[in-house]
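Here it is, the structure, as structure tokens.
Missing here is one protein chain; the remaining ones are kept as they sit in the complex.
Then we have subunit A:
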Amino acid sequence: MALRTFAKTLGVPSRVQQQLRGLQTFTLPDLAYDYGALEPAISGDIMQLHHQKHHQTYITNYNKALEQLDDAIAKGDASTAVKLQSAIKFNGGGHVNHSIFWKNLAPTKEGGGESPHGSLGWAIDESFGSLEKLIAKMNAEGAAVQGSGWVWLALDKELKRLVVETTANQDPLVTVGPSLVPLIGIDVWEHAYYLQYKNVRPDYLKNIWKVINWKYASEIYEKECPK
């Protein structure tokens, strides 16, 4: 605290102040593939806008909200701290969700769309009957989301089973249940598909499975649920 006020009196620029107080800010993660690599399931235009504009905006606003929160906590301003919670949930959730989303996608050349093998594949067959049934269920729930949201394939760590959940707006999966780990998340906000599919969300949901990266999902599953 003393170091902070000392830094302020010296007129040290705010970013240095942030590092002094230990505030971690976030930057846009890179994609592991080109924007156009997911065609024709998702167009390059959408990927570029989605990554460079939407995700970046969430990160920028999240950093801003974190700064303001830090200030409020330092000053002991409880009402501001609480008021900022919705901005943090929205923008922070947006950052978290989209970071997972980019890893959930892969070009077909690099394994996108290949069915899951190993323990995740068995778990899917056990919980849902077959991969096709899981896909049908997720598509139905995704299409039924009112307005903006996400549809998830999640692992319930405590109950040790797979579930399909939806969240509204940018709420991260943990808001539905604290023991849920996201394996696959599909963005059903209109910005994720509008330029290509217009209002036909079911077509987008049908096609996105061709570029879903099951390898990443299997890795997460095996990490959380070791045999």
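As a convention for this text, a residue touches a chain if its C-beta (ideal position, glycine included) is under 8 Å from a C-beta of that chain, and two chains touch if they have at least 3 such contacts; residues count from 1.
Following the convention adopted for this analysis, contacts and distances are computed from a predicted model.
Chemist: Choose one: "Dehydrogenase E1 component domain-containing protein", "28S ribosomal protein S14, mitochondrial", "superoxide dismutase" or "Calaxin isoform X2". The correct choice is the protein name in UniProt for the chain not shown.
Modeler: Not shown, but named in UniProt as "superoxide dismutase".
Chemist: Identify the residue among A:Leu28, A:Leu49 or A:Val163 that touches the chain left out of the display.
Modeler: The single option touching the absent chain is A:Leu49.
Chemist: When the complex is taken as a whole, what residues of subunit A touch the one chain not shown?
Modeler: Output for subunit A: 49, 53-54, 57, 86, 90, 146-149, 168-170, 189-191, 194-195, 198-199.
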